[in-house]
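With one protein chain removed, the remaining protein chains of the complex are shown where they sit.
By written order: A, B and C. Residues from 1 in each chain.
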Amino acid sequence: MATLIKNGTLVTASDRFVADLRLEGGTIVELGSGLARPGDEVVDAKGKLVLPGAIDAHTHLDMPFMGTSSSDDFATGTIAALHGGTTTIIDFIVPTRGQSLPAALELWRAKAQGKAACDYGFHCCIVEMAEHTLEEMDALFRQGITSFKLFTAYPGVLMIDDGAIYRALRWAARRGALIQAHAENGPVITEVVAELVAARKLEPLYHGLSRPSQLEGEATARLCAIAEVAAAPLYIVHLTCSEALEAVRASRRRGARVFAETCPQYLYLSLEDLARPDFEGSKFVCSPPLRPKSHQEELWRGLRQGDLQTVATDHCPFNFKGQKELGRGDFRKIPNGLPAIETRVHLLHQGVVDGKLDLCRFVDAVSTAPAKLFGLYPRKGALVPGADADLVIWDPEKKVDLGVANLHMRCDYSLYEGRTVTGGPEKVFLGGKLVVDGGRFLGRAGEGRFLARSALAE
Amino acid sequence: MATLIKNGTLVTASDRFVADLRLEGGTIVELGSGLARPGDEVVDAKGKLVLPGAIDAHTHLDMPFMGTSSSDDFATGTIAALHGGTTTIIDFIVPTRGQSLPAALELWRAKAQGKAACDYGFHCCIVEMAEHTLEEMDALFRQGITSFKLFTAYPGVLMIDDGAIYRALRWAARRGALIQAHAENGPVITEVVAELVAARKLEPLYHGLSRPSQLEGEATARLCAIAEVAAAPLYIVHLTCSEALEAVRASRRRGARVFAETCPQYLYLSLEDLARPDFEGSKFVCSPPLRPKSHQEELWRGLRQGDLQTVATDHCPFNFKGQKELGRGDFRKIPNGLPAIETRVHLLHQGVVDGKLDLCRFVDAVSTAPAKLFGLYPRKGALVPGADADLVIWDPEKKVDLGVANLHMRCDYSLYEGRTVTGGPEKVFLGGKLVVDGGRFLGRAGEGRFLARSALAE
Amino acid sequence: MATLIKNGTLVTASDRFVADLRLEGGTIVELGSGLARPGDEVVDAKGKLVLPGAIDAHTHLDMPFMGTSSSDDFATGTIAALHGGTTTIIDFIVPTRGQSLPAALELWRAKAQGKAACDYGFHCCIVEMAEHTLEEMDALFRQGITSFKLFTAYPGVLMIDDGAIYRALRWAARRGALIQAHAENGPVITEVVAELVAARKLEPLYHGLSRPSQLEGEATARLCAIAEVAAAPLYIVHLTCSEALEAVRASRRRGARVFAETCPQYLYLSLEDLARPDFEGSKFVCSPPLRPKSHQEELWRGLRQGDLQTVATDHCPFNFKGQKELGRGDFRKIPNGLPAIETRVHLLHQGVVDGKLDLCRFVDAVSTAPAKLFGLYPRKGALVPGADADLVIWDPEKKVDLGVANLHMRCDYSLYEGRTVTGGPEKVFLGGKLVVDGGRFLGRAGEGRFLARSALAE
Partner (left out) sequence: MATLIKNGTLVTASDRFVADLRLEGGTIVELGSGLARPGDEVVDAKGKLVLPGAIDAHTHLDMPFMGTSSSDDFATGTIAALHGGTTTIIDFIVPTRGQSLPAALELWRAKAQGKAACDYGFHCCIVEMAEHTLEEMDALFRQGITSFKLFTAYPGVLMIDDGAIYRALRWAARRGALIQAHAENGPVITEVVAELVAARKLEPLYHGLSRPSQLEGEATARLCAIAEVAAAPLYIVHLTCSEALEAVRASRRRGARVFAETCPQYLYLSLEDLARPDFEGSKFVCSPPLRPKSHQEELWRGLRQGDLQTVATDHCPFNFKGQKELGRGDFRKIPNGLPAIETRVHLLHQGVVDGKLDLCRFVDAVSTAPAKLFGLYPRKGALVPGADADLVIWDPEKKVDLGVANLHMRCDYSLYEGRTVTGGPEKVFLGGKLVVDGGRFLGRAGEGRFLARSALAE
């Protein structure tokens, strides 16, 4: 049976037009006008936007970290994602040192299996470059894990050295894989942290001050330079500041294939939130940290002009009670991470309302660009015949309160308590099936499919 | 009767996918798979690209200039355009000082009427800011002439002063019109020309040397600054050099709505061509002039990264015999202008073949972006239901010799004699009608429609 | 008879050292230790700085402007200069259109003759490029007027067009003269002024808002580009803002011989002063106008790093009563100009106290650099044997109140009322003669000498 979405305003990464859209057998089959046929289930989208399902290319569900685990698992997290208009996520496999990558992949597939309510793929973190690491990366690549994240931060735990980064980039360039990087200078941060601790500066704010933006700018510029020498593409995750944006821009100007992602929290929140009293600041602790407000406008501009390609969430929630609280009296012990998977599309659309992005760049940033960069296109990220029928019918005018009471993430607070945005999903389709309707969840944990992703197109 | 274009690879400014496309009543009505219906005229496009008809936003047909007239009129020029895959042009009305803008519009409409074989609109040049000029601009705006070109070059003839430019920009910002600008510092060029003439440096090469790129960079930066103060959008025509590109980039970085166009001649030809012996250099005389080769790579990069939005031609051909020859012995008398309307899409597609652009940016630069900037979107520039059925079925692999023998422009030479490119149009549809098929022209002079254009979208 | 200045700390543009200094016959004859000889007049400078007399390369004494005249003549102005440690000024000849330059020179020499209490030279403004202008510039050059100022502002009065600017630069490059420029886009300012007037925005603040910094940045970049094409050196007068500084920097990076001057008012005062109530803002009206505070730090940085070479005053005072008041109710009628000649060295030294400049750059900016750029070196601007014995014994620790009660300029207000700085002159020598001692003036109007200046050294 087919579904006909009538009269909606379809928005893609480049186009905006009124048309009907027919879904059948899980895919989009037709765009046109007056497509109605007998037996079609008809959805009237007049006055609404019809968007390709959004893709969140940076999530951490059910992830052990800092002695606890992120509070959303693949069921709660993906259901929240769907409520927010996100129909595909790409989560990070995080192996421990010594663990083989295929073993880690198994572990992560097991976490998702039977739980994920939306489609999902995996990136894999590379936390050491041991003898067989490149071979194992190749094995994962063949299973559709085609992007790998490296760290210049967290020395002794996740960081690998610049030589290892170069080796990974060279392999990726040959293989068509994409190297992602968390760009902060970890060893210097360790020293700044020690100075702050010695000075008894232990409140959440000092988490932010211990990781100055210059050190993100530095690491970003470094990674770009290494990628240029390696003649390899590079993707910077969660870029937060003007220094790093400038490094990406300069590298792109020199002709490099460097891409970057930012997150809604860096567009809307700031160091001032880390300074909230009564340990409330801990709710905003993530890494890289929130920055002084002046960076926000720069990031919006980077998004608008395409120097930043994508917006993901780095969703990694911890409850205030029992988790964030572990760091009372010592910011080093506050679990780093934020609840974000559900509110991303709302917040980016608010940028359209505020005149900071146009509708097409909005769709590109939250859906099409991640699909293309991560080997999911045109199955995902596009309103074209043959694509998966992952769709959002978006009401551009409804008011949505982003307080915790209205959210579905398994987290006891919202970053945006008291904030109302304009625009939100009315219906969400996953593979042609209506899974969210007017705020009601109609899907099912476990029906999300694993996505084997392709290489980066040239 | 409907036409069904089957199995083609549709390419838009953001998407690339295999689908059928149905045309009916002059517009696109459906995209999908397996759309064939009884009675459809079926065109098999398997292995071919299906592109929105290209738009050339900068032409000078039948234009009086330097004591002669450009050699293509609206019939020959638009037929050549169609042969090259361009289905819409926007030509420039060039009033003389003292002439009212509505009178000039009448003149230009008369030139096109009964002649144009493709659709067309007009920009209008503003060569003085007299008492009623803004009122007359308003009158034209109401008739769908929504963009106006100013000059910082050609003092005494076309140039208006910076104060007048500011007034025009302020009016445009209020009205939703777009100001275009030819950016070179005319008064300084006049001095450099005089020095060269005094030194008896009169060959075609000195045309190029008399207009150094710094003076284009300067004027571009100046126009950007004035547009920023005026809070108005601005469109730089025929940008040729890294200095000007850098000025545009810097202005965009500061948040300005500045756009720019380049032309194929600046991407492929250089000052060396102006130095060709036996007065052959005269064939390459245009303004701004061809630049040293090092600028080409910068322009490609600007296009790829979106700092340059569009590629137009500045088509303004003069025959070598009888026209270019007027300047033998004195470069000042060589008519400025080049034959370009027919080869633009070929040359840009060659950039895709050479890895300098991706297919989507190619389509954007030659079709979608000009449609959006000049108030034709989504009627033009898009493969969406409801759009005009202006289409090109493009063979991405055929070899095309760009020598004069294969071209249809009314000009006795080709800029690209001896050069072969990969890719060219197989069939061209205008309003659903097949007008070029395998190199045969099936259309008719006079069937092109005048396009009243809209304001610049915000 | 010789004077021996003992034990002072001599400061030059590069060195700082304790030594004795002997003056004889109007010049410095010896530096060394233990130089005392019988008969020497001995001045103990222990703990004090000994500086070369400061040079103010931008003054307007006795200048007719906007229907009135600057309130200081060559007597009162130069006496005030000496009180402030300035022993040489370079004033601007301002011909009217139609007046020959030699005639204007005569007029200015007559203004100075018998009045100037310190040494002086002249620059000449070029307010039109008529048939004989270059010849007349040559005539002045031979009389030691080796620098000429052009305007991109004040259309219809002082502005000349870019072609004329190019001609002047080319002549200067051949002749060894230095072209100075007032860089603001006059024609656009005229339009902005008209808009403000139409909106009844007539208070002094709108003087500032009518001349936005982008228009100074634009004109500065334009002049740099023209100078680069002309292969000529260029000196930007009274640079006020980061946009213009960036233009100068970029041009210097490209290898151009571009120099720039700022003034103390741009380092210490801001747009906020123009907004003072009760028409007090009028006291701060000058052109280019005071800028938002954020520009100040940039200018200090430019000075520190040598992208700005000199600090002059643009001294052009008008009394509040009877002069500034002419513009009550209409900022266009407020005479543009400030009292500044006496307080420049104090204010720059305060920059040393505040850690913004080192002592050597301070001396360079107020004395050595202008001497070199304007053909006075090493007669002026240096503490070397053979140099004119123009010296300041500077107490780096005394507190000086810059209120009008303590100043000697013929102006009824101070820009710095209520502000105290650290450091001031204790004794000032002109040609070996003590002319200011502990605040008492011991010199004589008329004893200042005219300085025929040399060409710009290569």
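Criterion: contacts are C-beta pairs under 8 Å (C-beta built on N, C-alpha and C of every residue); 3 or more make two chains touch, one makes a residue touch a chain.
Owing to the predicted nature of the structure, the values given are computational and were not obtained by experimental measurement.
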| item | value |
| --- | --- |
| Visible chains in contact with the missing one | A, C |
| Residue among A:121, A:212, A:317 or A:448 touching the omitted chain | A:212 |
| Sole residue of A:161, A:297, A:330 or A:354 that reaches the chain not shown, by the stated touch rule | A:161 |
| Residue touching the undisplayed chain, where the options are C:113, C:305 or C:420 | C:305 |
| Missing-chain contacts mapped onto subunit C | 10, 12-20, 22, 29-33, 35, 252-253, 255, 301, 305-306, 355, 360, 364, 368, 378, 382, 384-387, 458 |
| For subunit A, the residues touching the chain missing from this view | 155, 161-167, 170, 185, 187-188, 190-192, 195, 212, 214-215, 217-218, 221-222, 225-226, 228-229 |
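Rule of thumb we're sticking to: only the chains that are shown with their structure count from here on.
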| item | value |
| --- | --- |
| Given subunit B and subunit C, the chains that contact each of them | none |
| Remotest chain, subunit A as reference, centres from CA atoms | C |
| Distance between chain centroids, defined by C-alpha means - subunit B, subunit C (Å) | 50 |
| Euclidean distance of C-alpha centroids - subunit A vs subunit B, Å | 40 |
| Multi-partner residues of subunit A (each touching 2 or more other chains) | none |
